[in-house]
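Here it is: the structure, laid out below.
A single protein chain has been omitted from the complex, and every remaining protein chain is retained in its original position.
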Amino acid sequence: MPAVITLTTDFGLEDPFVGIMKGVILNVCPAARLIDITHQIEPQNILQAAWVLKAAHTYFPKNSVHLVVVDPGVGSERRPIAVKTRSAFFVAPDNGVLTPVLDKSAAIYELTKQKYFLKDISSTFHGRDVFAPAAAWIAKGTALSKMGSKITDPQTLTLPQPELKKNGITGEIIYSDRFGNLTTNIPADLVHSFSQRVDNMTIQVGKTRIKGLVSSYSQGKPGELGCLINSWGNLEIFCRESNAAKKLKVAAGKKIIVKF
Amino acid sequence: MPAVITLTTDFGLEDPFVGIMKGVILNVCPAARLIDITHQIEPQNILQAAWVLKAAHTYFPKNSVHLVVVDPGVGSERRPIAVKTRSAFFVAPDNGVLTPVLDKSAAIYELTKQKYFLKDISSTFHGRDVFAPAAAWIAKGTALSKMGSKITDPQTLTLPQPELKKNGITGEIIYSDRFGNLTTNIPADLVHSFSQRVDNMTIQVGKTRIKGLVSSYSQGKPGELGCLINSWGNLEIFCRESNAAKKLKVAAGKKIIVKF
Partner (left out) sequence: MPAVITLTTDFGLEDPFVGIMKGVILNVCPAARLIDITHQIEPQNILQAAWVLKAAHTYFPKNSVHLVVVDPGVGSERRPIAVKTRSAFFVAPDNGVLTPVLDKSAAIYELTKQKYFLKDISSTFHGRDVFAPAAAWIAKGTALSKMGSKITDPQTLTLPQPELKKNGITGEIIYSDRFGNLTTNIPADLVHSFSQRVDNMTIQVGKTRIKGLVSSYSQGKPGELGCLINSWGNLEIFCRESNAAKKLKVAAGKKIIVKF
């Protein structure tokens, strides 16, 4: 079973950057299976990339190598790191983008050994020069301990957490998708801890109140806002046959209040 | 020769949805060759996806598995289906999107066996939970008869057909591509049945009349509308070095009249 390498970047698809990274990988590990998660992370939005990685990585085969290049600090002193967890490998700049996968099993290495990079390292494209070749060497079976030194002080992001209140939950929108569906940071089990009162549930976003919880998009009314538990296992605000993000004029970061 | 799985969706490439589906597939069938047809079907435009599938599927190796997820009814009672024809396999929601490939050879199955799905099935992302794993099991060689029960009443779309008139043909635009080239539903042989009069041919779109048929874009005049037989084998309206869709302000569904 050939190694899988996934790619998540903010490089977009207009330019040859992603293709070039894949060329570099194939030079080192010709058998690697290359899967794009997305290249349309908002430029330099580390938090968005972190959420996307969290949502996606568990669906890949064990020991896949997840390469994440959202790298506002390219060319500065920020470290390149690689991480091994019980289930997968990760390669990224040390800027917090791996926060959601740093569980107790995580062994974290600063990548320092030049022999696993390209010979010439530019100051603007470490995706090509550092991260892609490192990911390829890992996919080929190179031990992280050969590629650098263990560290215990990775940069981490503060991921916004939902808060349980007396009559409900406060949370925030963490992701808006192509359809304008708004994923919140409130997991299903938190909602269901109030389950006897789900019919009376109200979700407030700004001045808008949405009532009740449905179980699928098809139960929503066309053009109206609704809430359900989505494929991330989180509370989501949607608008059937329309776009909730546009209708509410909100984006990731917006606070919401759930009352029961 | 490893199995080919093609993917056609309206998921776009901004979000991790397509990558996640591929991860699910590789878990079941690590050797599958994954080819994107497009992920930019207009949201929930089943008819557009049907035309794209029709245009694309015949160019793939025999017994490729074509996975199509344009699924406005996700989470409702609509059935997931798989189809085997003389030349290929298809997996999709039962909403008519497979209409163009349902020839006489087609054996159609409702996918019912949970063991070929993910364990937890969300109400919003059957592409991941139902269709991707089913396609992967088919690519791995699982018989459709093991995966569900035969059905004979699939949903079908009414695909607009051209009509032969005394002095010409009425038809409609079925697809507008990136360049603004407008594919109609009028096949070459219908045009050529009037071939002695092709020079006198007039294509009317709204109030605009286009004269004659050229044999390549390079025979068109820059900035002017022209007609030719395109790579689908159908009559197409184009505008050399410009965009016919914008110039005519039309889209799929617009009627046209061809006179000889």
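So that you can tell them apart, the chains are marked A and B in the order they are listed, and the count of residues begins at 1 in each.
In the analysis below, contacts are C-beta pairs under 8 Å (C-beta built on N, C-alpha and C of every residue); 3 or more make two chains touch, one makes a residue touch a chain.
Note that the structure is a prediction, hence the values are computed from the model and not measured.
Undergrad: Can you tell me which of A:F89, A:F125, A:Y175 or A:Y217 touches the chain that was removed from the display?
TA: Only one listed residue reaches the unshown chain, and that is A:F125.
Undergrad: Among the options B:A55, B:V83, B:I174 or B:A252, which residue touches the chain absent from this view?
TA: B:A55
Undergrad: Which positions on chain B touch the chain that was left off?
TA: Chain B touches the chain not shown through residues 1-2, 4, 6, 8, 13, 33, 35-40, 52, 55-56, 59-61, 64, 177-179, 215-219, 228-231, 233, 236, 241.
Undergrad: So that we can see where the missing chain sits, which residues of chain A does it touch?
TA: Spelled out for chain A, the touching residues are 11-20, 22-24, 26-27, 30, 34, 43-44, 72-76, 122-125, 128-129.
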